[in-house]
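A single protein chain has been omitted from the complex, and every remaining protein chain is retained in its original position.
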Amino acid sequence: MDLQYALELIGTFFFAISGALALQGKEADWFAAAFTGFLTAIGGGTLRDVLLGSYPLVWIGDINFLYAIILGVIVTFILYGFVSRLKRTFMLFDTVGIAFFTILGVEKALSVGVRPEIAAIMGMFTAIMGGVIRDTLTNELPVIFRKEIYATACLAGAICYLSLRLFEIDRNVNLLISIGVIVVIRLLAVKFRLSLPKLK
Amino acid sequence: MDLQYALELIGTFFFAISGALALQGKEADWFAAAFTGFLTAIGGGTLRDVLLGSYPLVWIGDINFLYAIILGVIVTFILYGFVSRLKRTFMLFDTVGIAFFTILGVEKALSVGVRPEIAAIMGMFTAIMGGVIRDTLTNELPVIFRKEIYATACLAGAICYLSLRLFEIDRNVNLLISIGVIVVIRLLAVKFRLSLPKLK
Partner (left out) sequence: MDLQYALELIGTFFFAISGALALQGKEADWFAAAFTGFLTAIGGGTLRDVLLGSYPLVWIGDINFLYAIILGVIVTFILYGFVSRLKRTFMLFDTVGIAFFTILGVEKALSVGVRPEIAAIMGMFTAIMGGVIRDTLTNELPVIFRKEIYATACLAGAICYLSLRLFEIDRNVNLLISIGVIVVIRLLAVKFRLSLPKLK
């Protein structure tokens, strides 16, 4: 499916940018930014496939993912001052990106025969673990621990997808609805500054 | 062996609680607590099996482990103020838990044909790496680096098990003795505040 493949590459490109921007304000050099962009982009899918024992890893088997990452890093470097100010735009891309990667991750997990509960976790991992690795490397408490409903939105979308699948809804329809669920939950959370209750 | 299986699930349940409690005092939400509980519970065994190339991972192949984790997280949430005060009780459960997981980890490693030295390391990893992942995620110096004899006790128990195995001691007897070695070393260390020498 060509559209899906294009979206995967575009998502990888944006994840690379988000990682390459993560070291702003730290004493780090350009290599560190590129390296962090790379790990952020591959982290979630790589963890999912290593846990599932599914080889070769996507970015090792298909070189286009590496090129998408390199392009993302180069764009970040050239337009550094510019892209680092586009916070709002990035939030939008990020939201669509995590929504899309969640559902792809669920499908990938189902395709190797795991149970739906595990597939839901793998979907969420695909979307968020790149960011968790990025934050751990750069010595931050992972942003998913702090910010408005994020990973929870991915989990909700994954569960939505798996539920509709039980009713044998058409895959493309299901994809649209489930991605929509994630995007809507996330955007509402940002708009109204919703977050889960904090620990005492 | 039904008792062993039950103990594995119970150990997973307690590891999930210990992880879910780890973010106390940090600016984190309930999702972060659940997520950390999950990674703490699966971390050690998952690392062991990924290093050994032993698939499917235990919690992916058997859904009951996921349910044990979810239960642990829910119990933590409901009884939050209560369980977070039970430090002493938890230390006891934790001690029995790491002892048990160490020996199971050793056996699992031996079952895929590695040498005893490697099996000892894998046993220790099974017991402690969930906690190391938990502490790294939450930006702490791993607690095993600081506290009274802990990982060392696991390593001692693993070596004890492997030594007795050489003499073809009955497995159940060996299990009891080796788990006992870990528990006794750990409890003595806590009681008398023993620790290995600090670095200068």
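First chain written, first letter: the chains are A and B, and each begins at residue 1.
Simple rule for what comes next: a residue touches a chain if its C-beta (ideal position, glycine included) is under 8 Å from a C-beta of that chain, and two chains touch if they have at least 3 such contacts.
Quick caveat, the model's predicted, so the values are computed rather than measured.
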Given B:V50, B:I177 or B:V190, the one touching the chain that is not displayed
B:V50
List every residue of chain A that touches the chain not included in the displayed model.
23-33, 35-36, 38, 46, 50, 53, 55-57, 59-60, 63, 66, 80-81, 136-139
Could you please point out the chain B residues that touch the chain left off the display?
50-53, 114-115, 117-118, 121, 132, 136, 139-142, 144-146, 149, 151-152, 195-200
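We adopt the following convention: only the chains that are shown with their structure count from here on.
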So what's the Cα centroid distance for chain A and chain B, whole Å?
30
